[in-house]
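A short worksheet on the structure shown next.
One chain of protein is taken out of this complex; the other chains stay put.
Chain nomenclature is as follows: A, B, C and D, assigned in order of appearance, with residue numbering initiated at 1 for each chain independently.
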């Protein structure tokens, strides 16, 4: 579900901590179900008070769904929409009806469906904007929630440790059990730190980046759908969409397209390709369409 | 008084901490009236200096009254105001006089009462705006106050612990009492942390979210009341009110209303329903009005 | 000098801390003149470097003078200025000459004096604005200075504790004195925390609120004075002044004044009242003027 | 080099800390050349990486040069420039040539020199603005750098303490040396705290205030120089300069100047005074010119 870097990061981080433990002692010393309960449970309880259980669920769903985005190239999306625009100019909007089932992105699919269904332009635009805004609110909520969790985790780690220390200090007569007691008490602090610095903190950071990519992609789709409905010249539509592409890719895209002129043939080739296999990297796509 | 998520969160959090204590020792070790006094009393003292006792009371009242809001659906409110608007256009403003006693929300009730009493539009609008602003100030105060409390709680926890440690270290000769003394000293730290991370912090966070919902609802009421007085076309009034609805509900509302046309009959049905039982979820309402 | 809430807060806070000490040990353990010196002296030294001794004095004067404001009702001030305005419209500006000695607020007194002395309107307005700005700068300075002190206090508490610990650890051979030494060392930490969380922090917070009230009051006076000099219609003058009244009081004021019409008689009654006893709450004032 | 308040603050702070040490033990316990090296050296090293050695030097020069400003009264500067303006209107710009050598402020001296040298107005204004901006950048850099140092100081204090503790814990067999070792280890923490809270932090705070005064003074000079070159009416020039004077002094200045009228004689007296002794407080100056 996670992207490659995050997965490797998690595995690497845990391997290092577990390795450090195993080389010096026994891993079982660090396994404590009651410590997990007090830290994880405490974080969930505080977060449920701060937000609500429903919002915790929404945030985790949003986080997981955004994680899939990290390998998206917006230029492939632009090529697709440009092709659709030219198809519609030649054959009318209904030509898209059969294509919709091939689309993977829900936002684009729903938007084009509304366009095919003949919704008024004004209503269509307002719905498309609302969906972007609604998604943005969910993502903002998710970032805030993960950051709250990153703050609550060490706090409940400390609460667990203080509870353990109070209990341990009651029977100070036995120095042996005193050491063991402190040792156990510190485990919640460890759990809290790891949760904050390996999960909640980094995930909140990653979400912030992915949210920008997600919004840009949806804005690009919105521009594309509206332009198709309005029958805007594909060249102008492309210009509008390029605003949402990151500057480096934009420059490359511009240079590449200055040299192309006979678009019709390229479109047919691209259409065939797309029906077969959708998620091509733009770099490959460019090449295949040029040489194929 | 609290909403469901917050209540479950509180119960869960305390169950976990108490469970962790009971499985390892005795709960009575953690009960200390003097520790409660120094932490809770200290927090209240510092907050009273920072704000005032009167403001602590206002903040807690505001917090409790906002908590009830969490299950509100603004679309039900919109339907109600649209129906009122159409009733007034047919029968004049005085038709509302009998309806006011059925209204639960104080803001809406007072606003419509002023409208029925024939207040000048300008004065009416200014009073409606002032009440929203006044509420907003109270909510902002409450959030600031809860955040201050979340900062003072661990500080007084630490003050209590330092007092305990100074006393304990005076009679260091007896190591037995030394452990017990430190144990007691740490309890204020625990109280401070729990207060900050289970009460004040999460409640301040929840308030921030609820305050937005509360303000949006009052703005929607304000638009509705003014539109009714001015006799604005219900369609235009609806458009203005939709600005304050969250984007996801707005999109659904728009789609649903595009298919409705004979509003008169629907209104009558809705009016009957409303007199009987007010707090319907919009989803149920939509269905009942369509099929009933 | 302080307002009631702050005074009770201070007393409550100290009673709790002293109570906790007395029930467990001797208060004299916590009295250490050298600890007071290092914490309070250190805070003053650092603040003098950061700002200057002169500014520390200005800040404390400003803080004390603002504390008196907390029970002010701006509507009483508005009534007073409206009455003055009507008096001046009937009898000319010089009629105020005898009234000035009854005024308590320096800003209003000086401003009206300049008006009576026949200063040019432009110069008068510029001086009135400068005085507001000058006060605002002082208050901002005071808030910053108190916040700095709230930061320096725990820092010098820690410096004192580290000094104590270094000294104590030199003669570790005697465990008895070791405990006592650490006990003494911790007292500066306690002092630092109490100063930060019971004095400087809460006072800085209170000042922020009072400063807004103070500025609003002076702005209201400024509008009033200029309107009197310009001979503006009292109704319009009232509208301009209402901007600086908090929204809740504004709504009440508006409702009340819609029902009044014969102002002349009310004015005479109010003038008599005011000469005798100035600081009436608006609620009482309203009643007395209506029924008397 | 420092102003009076800062000097007294430094002396007071150190006297208190040294006093606390001497009354309880020996000062030599706290003298450790290697601790100075690790804290001061570490702070300089980190700051050199963060900025550069050249910038550390610039920052300290800027800080010292700004410290001299704290007793400046901008109204004396205004009087001087007004007098210059009137002299130039009577006798032409070259009359200033002989006066320049009496000027202490470099910015004003250079600016007037360029004016006397007949630089184009446009170039002159651009150079004067650039010099202000350049100074501002230096001051901002100094504040940032001092704040960075205030952050690095406790960090290197802690690094030194951890190094000391690791070494000490290696030979735990001898409890005597253990105490002494911890004692020494803590000294770097003490140095770090004192550097942060007595030097870098307060100086950064002071600089922020002085920088505003410095910029206002230079802006006032710039307005003055340009007005002299343009032959603007001295009254209008004064008005423009007053924008940069703090509001309290501005109000006093305005009141005082409303009563003066025969400026020529006052100017001659002032010119004589200024040649003899430049740094008069405005309060004295006002008196002398009025009564002399």
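Basically, a contact is a pair of C-beta atoms (placed from the backbone, for glycine too) under 8 Å apart; a residue touches a chain by one contact, two chains touch by 3 or more.
None of these values were measured; they are calculated from a predicted model.
Peer 1: Need the list of shown chains touched by the one chain that isn't shown.
Peer 2: Even though it is not drawn, that chain still touches A, D.
Peer 1: Just name the one of D:91, D:126 or D:284 that touches the chain not displayed here.
Peer 2: Going through D:91, D:126 or D:284 one by one, D:126 is the residue touching the chain not shown.
Peer 1: Which listed residue (D:15, D:64, D:94 or D:169) would be found touching the missing chain in the intact complex?
Peer 2: That would be D:169, which touches the missing chain.
Peer 1: One chain isn't shown here. Among A:100, A:190 or A:289, which residue touches it?
Peer 2: Touches the omitted chain: A:190.
Peer 1: Please give every residue of subunit D in contact with the chain that is not shown.
Peer 2: Spelled out for subunit D, the touching residues are 34, 37-38, 41-42, 44-54, 123, 126-127, 129-131, 133-134, 137, 148, 152, 155-156, 158-160, 162-167, 169-173.
Peer 1: Can you list, in ascending order, the subunit A residues touching the missing chain?
Peer 2: 3-6, 8-10, 12-13, 16-17, 19-21, 23-25, 29-30, 70, 175-176, 178-180, 182-183, 186-187, 189-190, 193-194, 196-198, 201-203, 205-206, 209, 246-248, 250-251, 254-255, 258
Definition applied: only the chains that are shown with their structure count from here on.
Peer 1: What chains do subunit A and subunit B have as common neighbours?
Peer 2: A chain counts here if it touches both subunit A and subunit B, and no chain qualifies.
Peer 1: Which chains, if any, touch subunit A and subunit C both?
Peer 2: B
Peer 1: If more than half of the interface residue numbers appear on both sides, call it same; otherwise different. Which is it for subunit C and subunit D?
Peer 2: Copies use mostly different positions to touch.
Peer 1: Could you grab the centroid distance between subunit A and subunit D? Build each centroid from C-alpha atoms only and quote it in angstrom.
Peer 2: About 50 Å separates the centre of subunit A from that of subunit D.
Peer 1: Could you grab the centroid distance between subunit C and subunit D? Build each centroid from C-alpha atoms only and quote it in angstrom.
Peer 2: Spacing between the chain centres: roughly 31 Å.
Peer 1: Sort out which chains touch which and give me every pair.
Peer 2: Result of the pairwise touch check is A-B, B-C, C-D.
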